[in-house]
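The structure under discussion is supplied below as structure tokens; questions concerning it will follow.
Removed: one protein chain of the complex. Kept in place: all other protein chains.
For clarity, chains are labelled A and B in written order, and residue numbers in each chain start from 1.
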Amino acid sequence: MSRVDGRLKVTGQAKYAADHDIDGVVHAVVVDSSVARGRITGIDTRAADALHGVLGVISHLDRPSLAYRDNPGPFPGRRLRVFQDDAVRFMGQPVAVVVATTLETAQHAADLVKVSYAAETPSTDLTRSPAVDGPAPFARPYTRGDAQEALGSADVRMDMTYRLSRNHHNPMETQATIARWDGGRLTVWDKTQHVLGTRNELAAVFGIPQENVRVLSPFVGGAFGNALRTWPHVTIAALAARELGRPVKLALTRRQMYFTVGYRPAYEYKLSLGSTRRGRLTAMTHEMKYETSRYEQFWEANQALGQMLYAVPNVSQHVQTVPLDVSTPMWMRGPGYGSAAFVIETAMDELAHELGIDPIELRLRNEPGEDPSTQQPFSTRRLRECFRVGARAFGWHRRDPRPRSTRDGDWLIGTGVATGCYDVFLGQAEAHARLDADGTAVVQSATHDTGTGTYTSMTQVAADALGLPMRQVTFRLGDSAMPPAPPQGASQTMATVGSAVQDTCDKLRQQAITLAVEDERSPLHGVDADDVVAGGGRLHVKGAPARGETYRRLLARNHRTHLEARGSWAPEENSRFSMYGYAAMFAEVAVDARLGLVRVRRMLGVYDAGRIISPKLAESQAVGGMVGGIGAALLEHTVTDHRDGRIVNANLADYLVPVNADIPDLKAVYLDGEDYKADPIGVKSLGELVQIGVAPALANAVFHATGRRVRNLPITAEALL
Amino acid sequence: MHPFSYTRVSDTRAALDAGRRGGRYIAGGTTLVDLMRETVERPRALVDISALPLREVTVTRRGGLRIGALVRMAEAAAHPRVRALYPVISQALELSASAQLRNMATIGGNIMQRTRCSYFRDVTAACNKREPGTGCAALHGVNRTHAILGTSDDCVATHPSDVAVAFAALEATVHLLGPAGERTVPFADFLLEPGSTPSREQALRPGELITAVEIPALPRPLKSGYLKVRDRQSYEFALTSAAVALHIRGGVIREAKVAAGGVGTVPWKLPAVEGRLIGQRPSDALWTTAAERAADGARPLPHNRFKVELLRRTVERQLRVIGGGK
């Protein structure tokens, strides 16, 4: 099964935010602050204003009227307000916007705007600024048992400090917004993972009813979390459009993608663990701190793994943030889990080496029978099977456990494993389905497709439920006027929206069945509705395919232009189950220790992700998650010059993400199965899970190859020479 | 990008005329357009020289190679003569940039390309190369990728070219054409160390054009090759690199041409390494001994100390690859 939107994408016809052809549109370019902290003392726009084609420059000096009504945001604090004061809070903060008739002129005019500052020395270094407790209720001190006591009395105690670099999402599509006002109504074509969130925020910022805002986002060029918020540029585009009375297009530059659209925060994470000689964990303490802005307290799900992944009787966690003169981070693929997994899974490898126990065996010895943090049964937990299947396919039994034991010319060869795990996050969604007289159906929900395959997988769910061939079903998304759906984040779309689509299409099918069994002219007349099934565009008696009729015939005879239904799904308030997806990640690396080079030779992921709707697309996601993890492990690092808070590699030539040559053949295996305790369509989560264990598996393989334990990411030449 | 006027010239006389009037030559444009967009470069007039007849690769009478300034990187890399005579050149080219950029960028433009120093590229940062007298932000800033050789207190930026490292190793000559006529400059003298004038990067006189790069004939058989060390396997500038050409006859190294990249403010010729090789018999011990001299005079910065040892090992490795060994 190929992607239903494939043809649009390979012919260049898929319309991303900046691609929409809006009549009369003019171009906006943001002017960024060149200091990280201080006040704006003056903005000289004369040279910019004088350019032919410049329509206007807007800054806080214009006191633009924005309501900024309260609107629940993701993080405690006070959201950044566009052009409302003279304060500079981070390097690259938007301080003005220039609008011109052509892009070239707008860019040049933005260069000509002269901003002067009273600059102060910023603090941007996580390790040199005071930490505060993480924001309640999202970050909470956690204790179970007495971890300190247990550490003190453990057979083996290990204390490690890990440092993770700041990473930027860097989707290929830069953030872009086109805004148009029609009287008091605002339409935006935006790159977003949450059309309703963008709608609500714009309504709050501009002080207009939510129904007066429409947000359209039919295609998203990757996001990985950075389009989960309504960032300043969206407001700026709408503001400029309002002030100038014209549609405005604003696309961030790649450089600006490092300033205002979030990032995975840098961490300093201290982990201590205690264990018996036989490898039973007795204690783990987690002390983590990560960066956040001074105006918002970022949080992410960095505590769950430390509480539930292994059967550890004594656990303590302390989460701190370090407020800095930086912009607020944003959830990035596998948020929290990914960072914690690197630490925990590297530590497990360290312990395995210390004890002389195979790293897979060590993990299996600490497999819990129930969720140790809640005492709930697992809905499904097949991590053992993931490791068993993976070990066989990967050839794990051939591994010599001694570091530096395998060599291939100048290359030291090493293999490593790690566990991946991510929760089954569930939201609420609604959908609408319509079956037309020609036997085709249109199903819609205000969800998103950032490349995950929503168009395809929802079409499959709908086609299955309606008994229609896929080509007769169209799924639409990315429009705030559609039935509500949650953000496309936390891997919840398949389970949540998929369940809503199934519910909706079930209702629609039932309508058709009811129509048929009550219709005297139907071959299904009088049949018990429960005995009627749909397939191939027809309704027929279960077990008797010949007795039935097509939807087309049914609707035509009843003079119905269409049937329609609206459905929804929400998870149970309090599930009895602990619900997570699991992965066993295997990696083989070659390290040229003389030159400090690490090359990935092969990787294998084996996943317990519940039912897989679209195997081909799920494989793409898994392989893509490995590539993302390879980047985090070996390449990615947003570098700040702490003297003035400048990001010195704010471009794709210097912020390194993997290129084709970095990536060998990667393999992904999904265990057959489903999890109907999680949701009605049996799926668990997938998009985050596939990246979680990748970086530690690679770091562990580097250790096995070289005998050198690198606790900082990314692992680059200087650590290995 | 600042506005500019544009003219295309079809003969060198028109080019020189335009150059004399202050026009800025543009060939592939891959560096210039990029830096114009960042407003690092602000030419008022562009003179498009891509139609000039400087696109030949020819073998010289003495058996060297003359590569026209407008030969594209991809063409030069694929050229049978280049591949046969100087693999180090084709390898250096193919390990540069991307296939697309190599289809655009020219040999002349490649050796003219400007540093990737992030402070140079950021017009809000201090940079003596971009704006003389403003200081060098990299000296005490983030300098992992910066130079350890040929630096000054005013500039520590590396020259980013790969093929220039091969040209430096092979002791190429740059052919220039200017208002006063033709002249040639040894490659070693063409690119300038920053000293106290980092904004002056080449020994070009106003209005001069590069017409060709000439590689001298070298005794045969000659084995040569280029090694590039970088974090990413492709599409990245060098952390360190080594261009090596060896002429070995009768079991003895008779000629050795060695230069390093990613470490110098200009491509860094390594005469001390060459001196240790000539007259010796190839051996792993020799490679190690010779490579010990690769970082002579290095002045590392806080974030690039690792480059000192990495440079030695890069040179050692490439000597072994070319000269033989385990």
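The rule is simple: a residue touches a chain if its C-beta (ideal position, glycine included) is under 8 Å from a C-beta of that chain, and two chains touch if they have at least 3 such contacts.
We adopt the following convention: contacts and distances are computed from a predicted model.
UniProt lists the omitted chain of the complex under the protein name "Carbon monoxide dehydrogenase" (options: "Metal-sulfur cluster biosynthetic enzyme", "Carbon monoxide dehydrogenase", "ABC transporter permease" or "Regulator of SigK"). For the options B:Gly29, B:Pro216 or B:Gly325, the residue in contact with the chain missing from this view is B:Gly29. From the options A:Leu617, A:Ile647 or A:Val683, the residue with contact to the unseen chain in the full assembly is A:Leu617.
Within the complete assembly, A:Pro658 is the residue of A:Gly197, A:Pro372 or A:Pro658 that touches the hidden chain. Panel shows subunit B; residues 1-8, 10, 18, 21-23, 26, 29-30, 33-34, 36-37, 44-46, 48, 50, 74, 94, 97-101, 103-104, 233-235 of it touch the chain omitted from the view. The set of subunit A residues touching the chain not shown comprises 2-3, 5-16, 18-19, 21, 23-26, 50-53, 101-105, 108, 170-174, 219-224, 246, 251, 253-254, 450-453, 616-617, 619-621, 623-628, 651-653, 657-663, 665-666.
Definition applied: only the chains that are shown with their structure count from here on.
For the pair subunit A and subunit B, the distance between C-alpha centroids works out to 42 Å.
Put simply, subunit A touches subunit B in their complex at residues 34, 104, 107-108, 111, 410, 594-597, 599, 634-635, 639, 641, 643, 646, 648-649, 651, 653-654, 656, 658-662, 716-718, 721.
Contact residues on subunit B toward subunit A in their complex (touch as defined above): 1-3, 37, 39, 116, 118-119, 121-122, 124-125, 137, 140-142, 144, 229, 231-237, 239, 306, 309-310, 313-314, 317.
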